[in-house]
Each structure stands twice: as structure tokens, then as C-alpha cells.
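Below is one structure, written out as C-alpha cells; comments come after it.
Omission of a single protein chain aside, the complex is shown with its protein chains in their original locations.
Take a look at subunit A:
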Amino acid sequence: MTTDTALSNTSRAAGEHDPVVDELRSRFGAEAFTLQPTLTGMPVVWVAREQLLEVLQFLRSLARPYVMLYDLHGIDERLRVHREEQPPADFTVFYQLMSFDRNSDLMLKVALHEADLRLPTITGIFPNANWYEREVFDMFGIDFAGHPHLTRVLMPPTWNGHPLRKDYPARATEFDPYTLTMEGQDKEQEALRFDPESWGMQRHSEETDFMFLNLGPNHPSAHGVFRVVLQLDGEEVVDCVPDIGYHHRGAEKMAERQSWHSYIPYTDRIDYTGGVMNNFPYVMAVEKLAGITVTPRAQMIRVMMAEMFRINSHLLFLGTYLQDLGAMTPVFYTFSDRQKAYNVIEAVTGFRMHPAWFRIGGVAHDLPQGWDRLVREFIDWMNPRLDEYERAMMDNSLVRERTVDVAAFSTQNAFDWGVTGPNLRATGYQYDLRKARPYSGYEQFDFDVPVGTNGDAFDRGMMRLEEMRQSVRIIKQCLENMPGGDYKADHPLTTPPPREKMLKHIETLITHFLQVSWGPVLKPNESFQMIEATKGLNSYYLTSDGNTMSYRTRIRTPSYPHLQHIPSVMNGGFVPDLIAHLGSIDFVMADVDR
């Protein structure tokens, strides 16, 4: 634990003094880069478009390389007022790379001008750039030269305009009301028809005619509105094309018109089985912008509730995963346990799925009297249940037949495709952000990080089972060591401000009124927070332009790369294995399309 903590402190302090900046300068010359000071905790380096590919290649082949393209997206800079120390740009595309050896990140930014929105594709270096580049094309209209299939990924193929541009209206009520006619329906359905040729697929081989099977967007084992088109030779999957965008709720655009405070409920609905786990990275990123230090009690309350939701989400996973494999009963057991978890969650937060309970600077209220009894009951209930699940479900020979050595992938493959969280750990690579870069006081807890060996569907199931045990351990430690003190930080930007103070004098009353009506104003800067969410690494990258609202909110979700990863695992497998794989990924579509 001590080594991990030391590691995290160096990586956090790094920022602009990261050794990689010197490495870049000594290779490309000092004038090749502009360093942008931010609160993101990583170096933010502006690169010229012409040098982008070379720089990425260099970073990928360093002694301790940046192995994963963690995120790639854009910013429309045209209305941004505060752009001090940044090169002129109408649009920016940013590339966030992750190095596990260094345990640190690096962000590259490329400035683009309105008249010339072109970039070279980086799919040759990082294969998972594919969908990200398509999304940037979809949302901003930026062209990626050499991309293998640059089409819309989130919006329908018949869509007009690029929604994340600042001149694109956000509200549905700004457009004509939606209508659907019989011919309109035929047109839309025709546009969704799969065309194998456009994906470079053959309809026949020398021996066989391939069958194209359209699975989804509504299929009982697709876990939501997810579509995947399979090219089949008998029962063998020759190739497959996942298709997403049926669950795009425009959460990133929404952030540009909600105050910093009133956006919290929207974060709940990103990974909708994760509840307050989604508030976590958002409020922490806002607190970095505001300069708030959260009290130890608030930190531990947050950890406890986030772990409650991790258990809740993993229970849902376990039930549906086994149901996809054909087991009918487990879902009834795990949902009974979820009800037990909700008894605690409801008593503490007052809501079930989306409590939106974290606040900028703390949590919504203090723990209620008697919370400890409920939590203790839950812990006592869960431990024997998890042992029973392991015996009844994971030791089951049929489950093993269906999952062992099915859809297995290596750690390197996971890095290439941006796979994180339990799915990465199932490949045998121990990387848990709660240990590697502890946040909100995770360094105080004693827990283990389970790792798998094969990276197959079975290991991915076992990961979740073991993680639930560890979460129960963490909750138990919260129960035994809950510190006293305030549940909200005493800071002018804490929203809403502590109520006791508001009732004392007029100044604080006015502040309270302004914060809940207009919202707090945050200084112009950029901040970033990553957490170990239920499904993998989840992060919020916030850009403030000195306003009551965010200028740009980028939400990096773990499920998005996990779905993009499917063809690289499934090609050559069988249809039932694909179903087992889909069950073992643990994704929800809101976490993909946002």
C-alpha cells in the first residue's frame, strides 16, 4: 500500500513537470510544443497537426511507453473567452494517452481552423481510435484522412448537422416537434439496413455463402439497445460490426446548459446501474476547479455509498450474465440482494437508482440516525450469500463449459482497445485506480484487487464476484471507522452552502440564493478526474470558461471501448460464445452512448 501511495503522489504532483515533457522536447525540439497549465494533473501539450503521428509513434515506443489511447474527443473553441497560454484554434481535438508503467497520463491537443477541419487518422497506431474519430466526425464534423470507415456513429445516418458544435441548438423544443409517418419510418429503417460491401465484407467465399444476421437493437441478450451485425459461416462468426447510438441522450451537450450544480442528476444516468458512483468523478473534478477540500467524513460517506452501488451493479451483472448463459434462477437471487442494498441506499439517500446525492463540496445530507444498523445487517447478509453464489453458480459445470476459454483476450489486446476495469484485470493485469491513484481516501482502506488468469468470460464473472467481497470489506471498514465532523466543506463555493450558516446573516442568505438559482461561478481552467467505476475507468474532463455552466464536459465511459473491442475477440468464435461474451462485458448502453 505504501508504495502505491508514493507512486500516486508523484504522478499527481507531476502535471507540467512530468519527465515525458523533457523526453518530447529533447526529441522534437523545445519550440515544437506549447504547454498549457491546467488542473488536470497531467501535462497538456499542444502539438502541430503535421507532427501528430510522429509524436504518437514516439510516445508509444518510449522506454516506458504510453500503451493505451484512453480518450479522444474535440472541443469547439469558437465561443471560448479565456484561452490564455493556448495557441489560436477554432476547434481542438485532444488525445489522452495512458502509461501503466509510469502510472500517468498525457494529453495532446491539436488546434484546427474552421476552414480546414482535417486530421490524419491514428487508427494505425491505436486501433481503438476508430470509434472515437467517428464520434468526433459525427459531433463536430472534423474529417480524419485515411480512416477506414468514417461515418456517423451516434446519430442516425440520415441526421443533419453536428450536435456538439456551439452553433447547433441543444433543445428538442427548438426544433419542430417530432413526427413519424409511414413513409418516414420506411426511409429510416432503410437507412439502417446493413450494407456488407461498405464495410469491405464479402457476401461469399469460395466454399460458402455468408449469412448476415442482425442482432438488435432490441434483443433479449443484448442488454439494451445495442445492435451487432454478424457475418456468419454456419454458426461461426466470420466478422461482426457493432452498431451503437440508439441510446444517445446528449449528456455532454446537456452539461453546456446546466449549472455546475444542476448537472449532477444527469451524471447519475450515464452508467445507470452505478448511481452515485457517477457523481463521484464529476463532483471531484468540479471541486478541483473550485479549490475545495472535502472533509474526511464526506469522503468516507462517498466511498461507502459508491461501494454500495458497486455491489448493486455487480449483482445485476451476475444475474443477467448467468441468465444469458441460460440459468433462470440466479437473477431472482441477486435481485433479492439488490433489494437489500436498496434498503440501505434508500434510507441514506432517499432514492433508489439515481439519488444524485453527492454535492459540490460534500454530500446532500448527513447519514441518518440508525444507518449503522442497516449497513451492518446488509454486510451480515451479503457475505454468506456471496459464498453461496460461488458454489451454486460459478462452480456449476454447465457455467464453466459455457465460459471457460470463451472470448479470451490478452493484456496487450486489452491495452490496444482501451479495455479497463474488471475486464482488464481478468487478463491478469493488476491495475485498480483505487490502489494505483487513490482518491477520496481509498489509500486508508485495506482491500485486495482480484486478478484473473485467462481473460475469458469465466474470469470476468469471477472478477465481479470477488470485487463484491472486497466492496463488502470496504463498507465494513467505513462502518467501523466513520469519522465525525461535517458532511460538507466550509468553502464559499460549496453548493448548496451549509444550511446552518445561511440562517445566520444576510450575506450568506444571498450567496445561498445565487448558488441555487444561477449556480456557482468557477474560474476559467480545465480539470479532470478519473475513478474506478463499476465497469472500468470513468472520467470527467471539465472545461470552465468562468461561467455558471461548463464550457465543455467530456465524459469518458468504460463501456464504449468495451463494445468496440468485440470484433477483435469474437471473430472466429461461435454465436453462443458471443452471447456469453456480451453477458460478461457488463455494459449498459447509456454508458456507451451517453
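Criterion: a contact is a pair of C-beta atoms (placed from the backbone, for glycine too) under 8 Å apart; a residue touches a chain by one contact, two chains touch by 3 or more; residues count from 1.
We adopt the following convention: contacts and distances are computed from a predicted model.
K.L.:
What name does the UniProt record list for the absent chain among "Transketolase", "Peptide/nickel transport system ATP-binding protein", "ABC transporter permease" or "NADH-quinone oxidoreductase subunit B"?
P.N.:
Checked against "Transketolase", "Peptide/nickel transport system ATP-binding protein", "ABC transporter permease" or "NADH-quinone oxidoreductase subunit B": the hidden chain maps to "NADH-quinone oxidoreductase subunit B".
K.L.:
Going by the contact rule already stated, which one of A:R27, A:R78, A:R171 or A:R391 would touch the omitted chain in the full complex?
P.N.:
A:R171
K.L.:
Give the residue, chosen from A:E183, A:D446 or A:E480, that touches the chain omitted from the document.
P.N.:
Among A:E183, A:D446 or A:E480, only A:E183 touches the chain that is not shown.
K.L.:
For the chain not shown, which residue from A:A48, A:V241, A:A327 or A:A347 touches it across the whole complex?
P.N.:
For the chain that is not drawn, the touching residue is A:A347.
K.L.:
Determine which one of A:P127, A:P217 or A:P497 touches the chain that has been left out.
P.N.:
A:P217
K.L.:
Give the residue, chosen from A:F144, A:Y246, A:Y389 or A:W417, that touches the chain omitted from the document.
P.N.:
Looking across A:F144, A:Y246, A:Y389 or A:W417, the contact with the absent chain belongs to A:Y246.
K.L.:
Residue-wise, where is subunit A in contact with the chain that is not depicted?
P.N.:
Given the touch definition above, subunit A has residues 154-156, 163, 168-173, 175, 177-185, 188-189, 192, 217-218, 220, 224-225, 245-250, 253-254, 265-266, 269, 272-273, 316, 331-333, 335-336, 338-339, 347, 350, 352-354, 365-366, 368-371, 373-374, 589-590 touching the missing chain.
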